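Accompanying notes for the structure given below.
Only one protein chain is missing from this complex, and each of the others stays in its spot.
The chains carry the letters A and B, assigned in the order they are written, with residues numbered from 1 in each.
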Amino acid sequence: MTNIATWARLKSPWVLHFNSGACNGCDIEIVALLTPKYDVERFGIKLEPSPRHADVLLTTGCVTEQCAERLKRIYEQMPQPKFVVAIGACACSGGVFAGNYNVVGGVDKVIPVNAYIPGCPPRPEAIIDGVVKLLNSLKPPKPIKKEAKIDAE
Amino acid sequence: MPSKEIDMIKVLETKLKGKPVQIQLGHLGTAAVQASAGAYKDVLKAMLEADEKTAVTAITGIDLGANIGVYYHIRTSNAFITIQAEVPKENPKIATVTDLMSGAAFHELEVADLLGVVFEGHPSPGRLVLPENWPEGIYPLRKDVKASEVKLNPPSTVDEKLSDEGKLVKIVIGPQHPALLEPEKFAVTVDGETVKNVEPRIGYVHRGIEKASESRTYLQDVYLVERICGICNSCHATAFVETVEKILKTDVPHRAKYLRTIILELNRLHSHLLTLGHAGLEIGYETLFQYFWRDREPIMDLIEIVTGNRVISSSMTVGGVRRDIKDTDIPKIKTVLTDLRKKLPFYKEIYENEPSLKMRMQKVGTLSKEDALKLCVVGPVARGSGVDIDVRKDEPYEAYGEIPFKVITYTAGDTWSRMNVRMDEVEESINIIEYALDNMPAGAYRVKVPRVVPAGEAVNRVEAPRGELFYYVKSNGTAYPERVKVRTPTFANIPSFLKTAIGESIADIPPNFVSLDPCFSCTDR
Partner (left out) sequence: MIDYLLLIFRVLVFPGFTFILFFTMFCDWVERKIEARMQNRMGPSFTGPSGILQPLADFIKLLTKEEITPCESKKTVFRFAPILAFSVLVFAMCFLPFDGSSIIPNVSFAGDLIFVMALVSVANFLLFLSGWASANPYSSIGAARVLTQFLGYDIPLLMLAIAPAFLAGSLTISTIVSSQWLPFAVLAPWAFVLFIITMQAELEKDPFDVPHAESEVVAGHETEYSGGKLAFLKLARDVQIVFGAALIVVLFLGGANGPVFFGLPAFWGTLWFVIKLLAIVVVSEYLTVLFARLRIDQVVRANWRILLPLSVLSLILTISLAVWIYPLV
């Protein structure tokens, strides 16, 4: 039963995109994923409007003070099991804006992050690679074959 | 229509005889007028009476030590005047100009927020870019405030009281909403499906860039300012380096000017195609969105060929550009542009003939020409309402003075006109790039400039895809700038949205909003 559940979760990750203080560079690369050249609907990835429908939260941007509260709220509104992907150098650590007033820093200072995709902005291919790596990490690990011990005696 | 050549300097000299003002020609634009805090309004009144196209471009606040400088940068049909006033730091009070120009409201709020100047008589004082839990009395742009030492109050509970005053329901759009690519909040009061009032709250993307630029060198600042907005990043970089070059009094090589023009026009192409597609998404026309973005991808490849990266490329530097175009790449660039040009009639036909699109876009969000002038809007929003302002023609920079092109205007002032302005500008951009490629002069693409910039100040304007982008840079003789002030086009255009959304259906908000091409990372900086 868990195999079917895992298969369904791997094949149908619905994403919610939230910009928590980004310059838009990463966001337009995320929207470009839906367009004919990259087309992530092939993998079953759909862009959902409401946090309650989504499995994966794609965040971009260094988190500003005003967005921190909202980011937490959106994370809490998503039903389990949920994953967070931090896209771009700013989401990973604050980027060029680390240390400014009004900037909290990377997304992991506010909510737990499952995958980091660095880049400024990362190419759409890099984003797809990151999301696929995240999904593959959900697969149960292959069982280790016990080595057949051949006794010399 | 023949434009009267109004000599603003003569007008000012005659009307302001005997008043405590000093006119300095050629400084900070066409002229800088130093006026006391009491007299600057007279200067503004004189300019408004002489020329109806007078509009406020920006209001810069700057910490000058004992005083706070409040500089009004005003544009007219053929001049750019900076009115410099000062107020003492202990009592920073100055009269508002919103009674003369309603478009100045946002600019004054920002100076009040970041520097603590009190504008007496402002219609709606309050926070603009700083968060609600910012401590009172601390103004980030003052020199004595260190960015890392500011301690914020604990965040207040985020529960919005959705007041149910009778039939009126308050809906909050944002910060997370599928229609918005960026976080910002609009509290919309509706009666059924008609919008009665819109209250914006911006500042969700305020990253303190102007303060941060004071602690980085000029070259590091290029990397910082181009990340104000990922979409118009080359325009920010160009405006900044041009301002610094004005202070240095350096001239870039001729070839660099043409290269910069090509990069700026490629930027305009990808931005307009992005907006045209996004508008399709907002009216539920996903097919149009997919088609426009499919045709945008070859342009992103071109940007990568010319600058080295798809989006943010750091191709501008003080003194020129970093990379040259190889001659072997030029035929590739031309093929892509020709293919795009062939697709334009298809899109034009959709905008002319598709009934569902016309029903959603025509007569929606109408901005009359008078309102456009009063609210000081810029870019395609102004050009869609018949106001023909375009910095590339009004004050040519880079190679625009040598390349022939048209300024596109439409008169209806609705969403449909604004999108059509952008579509026609796509064709003009293709023309400009092809002309520049054909007539590219040979030579160097970069000159070496000193790291330490002598003391001075300069202003500069660039036509970004969204409108007029304004920079003011003041240097104090060290390797770090004293003050960098950025005024982005969306900052000037938001008040027009607050006006055009009222009285229309709530379903008209998304297409109306997208038609002004908002970029909130630009607005908040």
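Note that a contact is a pair of C-beta atoms (placed from the backbone, for glycine too) under 8 Å apart; a residue touches a chain by one contact, two chains touch by 3 or more.
Predicted, not measured: the structure shown is a model, and the values here were computed from it.
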Sole contact to the chain not displayed, among B:E193, B:E352 or B:E370: B:E193
Candidate in contact with the missing chain, chosen from B:K53, B:R127, B:H177 or B:K334: B:H177
Touching the absent chain when the full complex is considered, from B:L109, B:I283 or B:M316: B:I283
Missing-partner contacts on subunit B, residue numbers: 162, 169, 171, 177-179, 193, 280-288, 290-291, 294, 354, 356-357, 359-360, 505-510
Subunit A residues that touch the omitted chain in the full complex: 4-5, 7-9, 11-12, 35-36, 39, 41-44, 48-50, 52-53, 55, 77, 79-81
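The criterion applied here is as follows: only the chains that are shown with their structure count from here on.
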Residues of subunit B touching subunit A in the complex: 130-134, 140, 147-148, 150, 152, 155, 158, 175-176, 178, 181-183, 203-209, 211-212, 223-224, 227-231, 233, 274, 289-290, 293-294, 296-297, 300, 310-312, 519, 521
Touching residues on subunit A, where the partner in the complex is subunit B: 16, 18-29, 31-32, 34-37, 47, 49, 51, 61-62, 64-70, 73-74, 95-97, 99-103, 120-121, 123
